[in-house]
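A single protein chain has been omitted; all remaining protein chains appear in their positions.
And now, chain A:
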């Protein structure tokens, strides 16, 4: 090695000031969004809506009204609510996998048409043809709802490509799981997104498990936020159980991405309370582990405590709960009473045009 070459410590130093850390540092300096009482109340209500909606979906599944695979978002509510609250409605895009009910509710999409999709009825958002895993609302910039693990990552990069191409200033959030994070297409996307400076935030919802596989049994690098390093994508590690921390991280990332600086990789540490889907033998973790997270880290309880500290009366929180339950109840009734799709729908939407 000649003297002109940098020494290992010099290399390490260069790595240190490498921009990859800049966003994490910015976030560390100011971790939580300063929400007004009204804003936090709104986040609380959205999270509660997702929770109650998912509980109801679980019930309807048990009654046989929902079939197939149904993946609940219970425990992860702060992620979708915190991130999506920072987006520009009508401009930005979102895409995720099959655990998608929460992301749609966080957009304010009517719970009725989501529930009716779960029961496979004609008033469902995909006319009953897609079901739980395949829901879309192009109107809201929500591009699904994808059943194949990892597929949404290049697709999301494509949505970001379109934003850049059109120069519309929009950004894309592409959500995927800790399990999905091992798919090869994820890294192909990282490379192209970074190379072409695509406006995308890769959001890893690390709920610690992929079906029955704990992160440490499937991943050589379990700190997912570091996985963009080889592609020069800055990483952020965020507590996904705190809606205000998530919101703040979102703002920092969005500013970076919207500024034309290329992608950000964000890892949100979260937890799913329920089984992977409705059929889950739950042998891979202990009840105590689940109960422990529920009791100590629950995002909704957390927000509730904070609201009460802000002086919100218990009665107004009860009022919200009532409102949410009523809305979920109506969604369920609607989803049960709405008719099945017309038989002719079997052949519609296969192709757009007629040839």
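Following the convention adopted for this analysis, contacts are C-beta pairs under 8 Å (C-beta built on N, C-alpha and C of every residue); 3 or more make two chains touch, one makes a residue touch a chain; residues count from 1.
One rule holds for everything that comes next: contacts and distances are computed from a predicted model.
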Note to self: According to UniProt, what is the chain that's been left out of this complex called? Choose from "Transport permease protein", "Anti-sigma F factor", "ABC transporter ATP-binding protein" or "Pyruvate dehydrogenase E1 component subunit beta".
What the structure shows: "Pyruvate dehydrogenase E1 component subunit beta"
Checklist line | Full-complex contact with the absent chain, from A:28, A:91 or A:148 | finding: A:148
Margin query: So one chain is hidden, and I want to know which residue out of A:179, A:263 or A:299 touches that hidden chain in the complete assembly.
Written below: A:179
Check: Of the listed residues A:82, A:128, A:170 or A:262, which contacts the missing chain in the full complex?
Finding: A:128
Note to self: To test your reading of the contact rule: which positions on chain A touch the chain that is missing from view?
What the structure shows: 55-56, 58-59, 61-65, 67-69, 112, 117, 120-122, 124, 126-134, 146-150, 179-180, 182-185, 210-213, 217-219, 273-275, 278-284, 287, 290-291, 294, 322, 325-326, 328-330, 332-334, 336-338, 340-341, 343, 345-347, 350
